[in-house]
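Below is the structure I would like to discuss, written out as structure tokens.
The complex appears here minus one protein chain, its other protein chains still in place.
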Amino acid sequence: MDRINDNGNTVGKPRTDLALEVRETFEEDNVEIQGVILKEDYDKKKDIRVTTVIIKDQRGADAMGKPIGTYITIEAPRLCEEDESFHEPIAKELAKYIRKLAGDVTDREILVAGLGNREVTPDALGPQVVDNLFITRHLIKEFGNDFSEQHKTGNVSAISPGVMAQTGMETSEVLRGIIRETMPKLVIVIDALAARSIHRLNKTVQVTDTGISPGSGVGNNRKALNKESLGVDVIALGVPTVVDAATIVNDTMEQFMTKQGFEDKEIQQFMGELKEETMNNMFVTPKNIDESIKRISYTISEALNKCFA
Amino acid sequence: MDRINDNGNTVGKPRTDLALEVRETFEEDNVEIQGVILKEDYDKKKDIRVTTVIIKDQRGADAMGKPIGTYITIEAPRLCEEDESFHEPIAKELAKYIRKLAGDVTDREILVAGLGNREVTPDALGPQVVDNLFITRHLIKEFGNDFSEQHKTGNVSAISPGVMAQTGMETSEVLRGIIRETMPKLVIVIDALAARSIHRLNKTVQVTDTGISPGSGVGNNRKALNKESLGVDVIALGVPTVVDAATIVNDTMEQFMTKQGFEDKEIQQFMGELKEETMNNMFVTPKNIDESIKRISYTISEALNKCFA
Amino acid sequence: MDRINDNGNTVGKPRTDLALEVRETFEEDNVEIQGVILKEDYDKKKDIRVTTVIIKDQRGADAMGKPIGTYITIEAPRLCEEDESFHEPIAKELAKYIRKLAGDVTDREILVAGLGNREVTPDALGPQVVDNLFITRHLIKEFGNDFSEQHKTGNVSAISPGVMAQTGMETSEVLRGIIRETMPKLVIVIDALAARSIHRLNKTVQVTDTGISPGSGVGNNRKALNKESLGVDVIALGVPTVVDAATIVNDTMEQFMTKQGFEDKEIQQFMGELKEETMNNMFVTPKNIDESIKRISYTISEALNKCFA
Partner (left out) sequence: MDRINDNGNTVGKPRTDLALEVRETFEEDNVEIQGVILKEDYDKKKDIRVTTVIIKDQRGADAMGKPIGTYITIEAPRLCEEDESFHEPIAKELAKYIRKLAGDVTDREILVAGLGNREVTPDALGPQVVDNLFITRHLIKEFGNDFSEQHKTGNVSAISPGVMAQTGMETSEVLRGIIRETMPKLVIVIDALAARSIHRLNKTVQVTDTGISPGSGVGNNRKALNKESLGVDVIALGVPTVVDAATIVNDTMEQFMTKQGFEDKEIQQFMGELKEETMNNMFVTPKNIDESIKRISYTISEALNKCFA
């Protein structure tokens, strides 16, 4: 999540990495946004809700503030529960949607990048997913395709590059370099995300074929992790594990002020003042975040192992 | 911090573990609270402010909602800065105040307890302090007092017991058991605290001779870590590393409502409604909390090693 | 493994924590040792070999240099393999033998102690097992027996006390104290062991009802973790993850000298000289020990969760 600190959101707009939540900010949910398709499925038995947001064209991208592409959000309240019997069906569901976006991957080389800071619990999701992956690229190199045929595995490599405060480098620099050398056909980036609502934390996975584009692609492509910047297909898998502290305060304030009959202008002005506060580099996360990260990262590893290993 | 989840704070009263902040909640700072003495020193050169709150009697305890005893708060903005040259003077200052509360400890057996959850970054302070301590009890046992005389060390043992979700046991149960077996003369508990203000996070150390008393001693002594419950002198060393999410929202709201001219009753009512929200087990912490915890725990270890090793 | 450094083994006798390997050192395998019963089962399909050594009386204990009791050794070459489908049947098998030694435990309070040093990879087995346990004692305390009935769980608490270099205390002191406070009916200690043979590393689990008795109970009971010292039933679960460096050199040398026709006296003398070497605090372990510990600790946690949670 570190990398998306200064993502140029306009003042007052609450920060979220979920296309689903951006969609919800439009005042009237039933109004169709031009260029954006919305689809929802709910599996009652498994308690898994899948929402697909497709941004078809530039109009949709402008309205949503997110690049053109497909955003699949899997909401599974049981994702962070202790009972492991819930995780297998979620991993299967997740694998299905990764395969859908990845296309035919059976014989492709995959690089999985576990973004984030291993030392900050809610940001350790990416590195922990990588820790549990079945890595095969070096084995196939050593034993030939016999290995992958015999074990029915794909060709998987992985890296947890760390965050800029640890490396002094942009994640995009590190990945671009590695990709040039090892030439994978598909990159999968795993990252902890910021949500707007506390209720979505650790219960939601977003899968998208747009990669990660901080600042909604407005010029800031140097930091982006997408096909344009990396030169290869990119699927991004994210789980909201934090809410920005400013967002949580803003949202409560805004609800209150609206309820109290303040006018939009007054609300905007007050919000602008709040922004000055030093809440900028603060996040909100649950006290049992260690357990949630452990379980969710395990489930995502399982999904990826199902797809590619 | 885990252990102080449900500390029976009355509704509306913001949650803080710092006596200093409790003192500040009294409307007019200059009014003397009966039974409470306040003293402040500021070393401009080192930029270290030391505030001593002494709760002298039960009246003071009732007013403050904290047990009788001495609370020394050391505010050092440089505590979490990268430049290590700042840490030595802070460690020295801290050692001075620990010695003050500990009395003559040169030849006493000390048990240091690093409370908190190693797996949740802002709560890992206690375990990380213990990781850097110079442990000597087993060496003195093996080589006799010659060892402690030759190396001029005290007799130090230490434990990081983990939190209840990891052990199924109260920290007080674990410590009481260990104390009965090993009979230390002084217990020092290290813990991450919750502050009310974001501005104090990772810049403040509170040293107190009251130990830790969740729920301000109102009957809930089973969980307390103090002389009464452990049967031995207890010094508590704490650093605020988080703010409760509810507190941060409440404080902003309250300020706003007061400014807008709402009446106390209205504010109280609105705050009561807010409480219902699911922010209960959420905390706020800075994004670079890993670096802060690493530096502060190192400084505290140094202070303890200066005192006892 | 830290705790068994100086276990008073007589010179020349290779060091091993496995009763099975002690048994093998008797020159002629088929000779019956008085007071010792040996039983072997092999499940070809699962490739799991179970050897039960029962030391019936003091004669057997003297001959074996181990306390009276039952030692079950489960050899499963697939224990450290990557393919997780192997782990489930091993966990089941292991659970069967734990239940056998534990007796009826469904409604008993269990304390699991993960011994060893989390910071030294081959010694991190115990702490890592504890990390994956389903801990319930605090939940039952909070929600009553309804919880355990509804979730069909036992009453499980756990602790990873660390090693003496970290705490300054004997593991036995820490556990005795905790046991006095929390009164479990059964203690299960998990520990990394030293084997004699490299071939057994990370492929073997020993389950015994004798606890852990460094120095074969000869007076050194202060350090022991058994019913006598802890006052409660103790089951020890151990996996050999290291070979003492001295052992590996000795064994090779001895084989060579025997083959070359040296006489026993000459061999003994040479071995005595070797002992002087500084290999005392050195161990041998495989380069991929991190992967093995991760897998095995997961399998053991699963076995314990099957039994008690």
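What to note about this one:
We call the chains A, B and C, going by the order they appear; numbering starts again at 1 in every chain.
The definition used in the following text is that a contact is a pair of C-beta atoms (placed from the backbone, for glycine too) under 8 Å apart; a residue touches a chain by one contact, two chains touch by 3 or more.
Owing to the predicted nature of the structure, the values given are computational and were not obtained by experimental measurement.
Partner chains of the missing chain, restricted to those shown and counted over the full complex, are A, C. Annotation: of A:D47, A:E81, A:E173 or A:D251, A:E173 touches the absent chain (contact as defined above).
Note on the undisplayed chain: of the listed residues C:I54, C:I68 or C:M279, the one touching it is C:M279. Mapped onto chain C, the interface with the missing chain covers residues 1-2, 5, 117, 119-121, 165, 198-199, 245, 248-249, 252-253, 256, 270, 274, 277-279, 281-291.
For chain A, the residues touching the absent chain in the complete assembly are 130-131, 135-139, 156-162, 164-170, 173-174, 176-182.
Throughout what follows, only the chains that are shown with their structure count from here on.
Note on chain placement: the centre of chain B and the centre of chain C lie 39 Å apart, centres being C-alpha means.
Across the assembly, chain B contributes 165 as residues in contact with two or more other chains.
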